[in-house]
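One chain of protein is taken out of this complex; the other chains stay put.
Order of writing sets the labels: A and B. Residues in every chain begin at 1.
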Amino acid sequence: MTPTLTIFLILSAALFCIGLLAALSRRHAIFILIGIDLMLAAANVNFVAFWRFSPEPAQPTGVIVAIFSIAIAAAEAAVGLALVIAVYRHYRTTNVDKLNQLKG
Amino acid sequence: MAGLTTALILLPLAGALFVSVARQNSARAVALGFNVLTAILAITLWRNFDTTAGGLQMVERHVWIPAIGAEYLVGVDGLSLLLVLLTSLIFPFAFLAQRMTRGACALMLVMQAALYGTFTAQNFVLWFLFYEMSLIPAFLLIKIWGGEKRDRAATKFFVYTFLGSVAMLLSFLGIFFAKGTFDFAALADLGKHGLLTGNVAWFAFAGIFLGLAVKVPLFPFHTWLPDAYETAPTGVSMVLTGVLSKMGVYGFVRLLLPLFPNEIRIVAPWLLALAVCSIVFASLAAWAQSDLKRMVAYLSINHLGYCMLGLFAITATTVRPAQEMQAALSGVFMQIFNHGITAAALFYYVGLLEQRRGLRGLGDFGGLMQRTPLLCGWMSVAMFSSLGLPGLNGFIGEFLIFKGSFAVAASFTAVAVIGLLVTAIVFLRAMQALFSGPLAESASTFPDLQWNEKWIVVPVTMLMFAVGIAPQFVFNIFNTTVVQMTRLFALTTLG
Partner (left out) sequence: MSSWIVTYLWLIPAVPLAASLVILMLANSRRTASAALAIFGQVVALTMAVAAFLPTLQTPGYRAFHNFTWFTFGEQTLRIGWVIDPLAAAMLVMITLVGLCIFVFSIGYMAKDKNFTRFFAYLSFFSAAMLGVVIANSLLLLFVCWELVGLASYLLIGFWIHKPSAAAAAKKAFITTRIGDIGFFLGILWLYGRSGTLLFYDHGNGCLENAGLLLVGASATFIALLIFCGAAGKSGQFPLHVWLPDAMEGPTPVSALIHAATMVAAGVFLVARVYPLFSLGAIDGVTPSLTVVVWIGVVTALMAALIALAQADIKRILAYSTVSQLGLMMVSLGVGGVAAGIMHLLAHGFFKALLFLGSGSVIHGCHEEQDIRNMGGLRRLMPVTFLTYAIGMMTLSGVPLFFSGAWTKEEILHATAHWPKSSVPYYLMLAGVVLTALYMTRQMIYVFFGDKRAASEHAHESPRVMTMPLIVLAVCAIVFSIALTPAWPWLHGYLSGEPAHFEIGQLIQPMLFLSLALVAGGIGLGVLFYRKAGATDPLAQAQPAIFRFLENKMWLDEFYARTVLAFAHFAARFSDVMDRYFWDSLVRALAGVGQLFGILSSHFDERGINSGVDGATTGARGLGRFIAARHSGQIQTYLRAAGVGALALLILYAWLA
């Protein structure tokens, strides 16, 4: 079975769906963050896959975008975790059902 | 002395502002103070006015809204000056005539500013603005401070005059679209050769005529007047009859006669008939009144009817002898001035009687001569002046109007003199009812003229005598203007 673009895209979609499911269904803020990171990872897979099967694979465009994205995801995770800790300190919980102060 | 006219218009407005922030019981004093200032300005204007030079003087012209031909253009000629002086004369007396609340004082001052504007504006848009601006304070003054039937009277007044104004505005818009100017002088120039033609001309003429006829008022557009004058407070009645009613006559002289010489000549017999109806029916109706204020109001219609007679008579024929036109025009101007003084004085006297008695019916008094000889004596002077007794001011204007109109419209004039007779009957009847006979019970505690009342009565009466005996000083104001207008009207027939 030769690796084709479709396989990677299916992998990416599956990964994305798992991330989305986690972000939507989990109540704990950290799990939600993990779900979001999974979705980002799905996007990165897409970048790399499209680069690899593009007409000009010689230039490493997709890899560079993916590395950027991973760096940003790391920063985002750091900020997200810091926020979660701040929220926890304030509300003594990380259950997002209890955190409904954002409503307009 | 540029800026004098503008200052004259702005000063009462500033006064209105000051009055509205003044304390309730010092409002009238502030208003009077501002009237002293406007009087000084008006006299300065008179002093600086060159009576021998024709045309507009002290012209101020500023761009305003060029797109619609609106300009800030004010200037004075003899007629304007006469009316500015009259306004400055009547208003202080109106303020002195009775106590007024702060609001009333402020509104009166706004009206005063509007009147100065109306009499000096030389561009239609500006003129119309001021014209309407005088209407609203008058409406409010009647509506808020009027007598018992004030709601009806005020609404009638407003609807009538506003309807007329709308008609006039439409006509002027028509003229503007046809000719592209709102400048009075330019329009008068164009008027010589027929401003508009065909049906448009007639519509425009009818609209302007209606607006002015309501304002004067001319029979049969006069029924708002008795109600309005009757219910208005004394001071307001004085201003309404003394100055506001002159706006209509002024409009006729300034707008209708120069702009529509041909139209007016064609319908002149009908207009003359309306003027004669004004004179005769109003005086007869005055005879039938038992309310003093209503009676004086009707006589006001009658006296303005003489003005209309003079104006229509000089435009009635194609042959227009200069001396007759000058006589009629001078008479009309004189009558404007005299009627302003005399009618205001009469309303003042009625107000005095009403203050003392609480009522103002002819039958509510009797034998006053025994109790208040001074009041009766001075009041009789005003009455005799109004009925045109020679030696008092009323006669001069009436004589000249009749002289001018008799030469060109003898039959109409011959009917109109009935008005002179009936006016005499009306006043003598009033004098008989008020002054003679045994002293009425209700009048037995009347005080005679007080000092503060004498301050009004004596100067006004002296003025009546002065104009009646040596009227030259009034004629000097407008003689040159009369000559100029005569030329204008005489030329229009040639064109």
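By our rule, contacts are C-beta pairs under 8 Å (C-beta built on N, C-alpha and C of every residue); 3 or more make two chains touch, one makes a residue touch a chain.
Note that the coordinates shown come from a computational prediction; the quantities given were computed from them, not determined experimentally.
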Worksheet item: Looking at B:G363, B:G391 or B:P447, which makes contact with the chain not pictured?
Response: B:G391
Worksheet item: Any idea which of B:T197, B:T223 or B:Q450 touches the chain not displayed?
Response: B:T223
Discussion item. Tell me which of B:M133, B:A424 or B:L488 is the one touching the absent chain.
Written reply: B:A424
Worksheet item: Contacts of chain A with the missing chain: which residues?
Response: 20, 23-24, 32, 96-97, 99-104
Worksheet item: For chain B, which residues reach the chain that was dropped from this view?
Response: 156, 159-160, 220, 222-224, 226, 281-282, 284-285, 287-289, 322-327, 329-331, 334, 367, 369-370, 384, 389-391, 395-396, 399-400, 402-403, 406-407, 410, 413-414, 417-418, 420-422, 424-425, 428-429, 431-432, 435-439, 470-472, 475, 479, 482-483, 486
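Just so it is clear, only the chains that are shown with their structure count from here on.
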Worksheet item: So how far apart, in whole Å, are chain A and chain B when each is placed at the average of its C-alpha atoms?
Response: 89
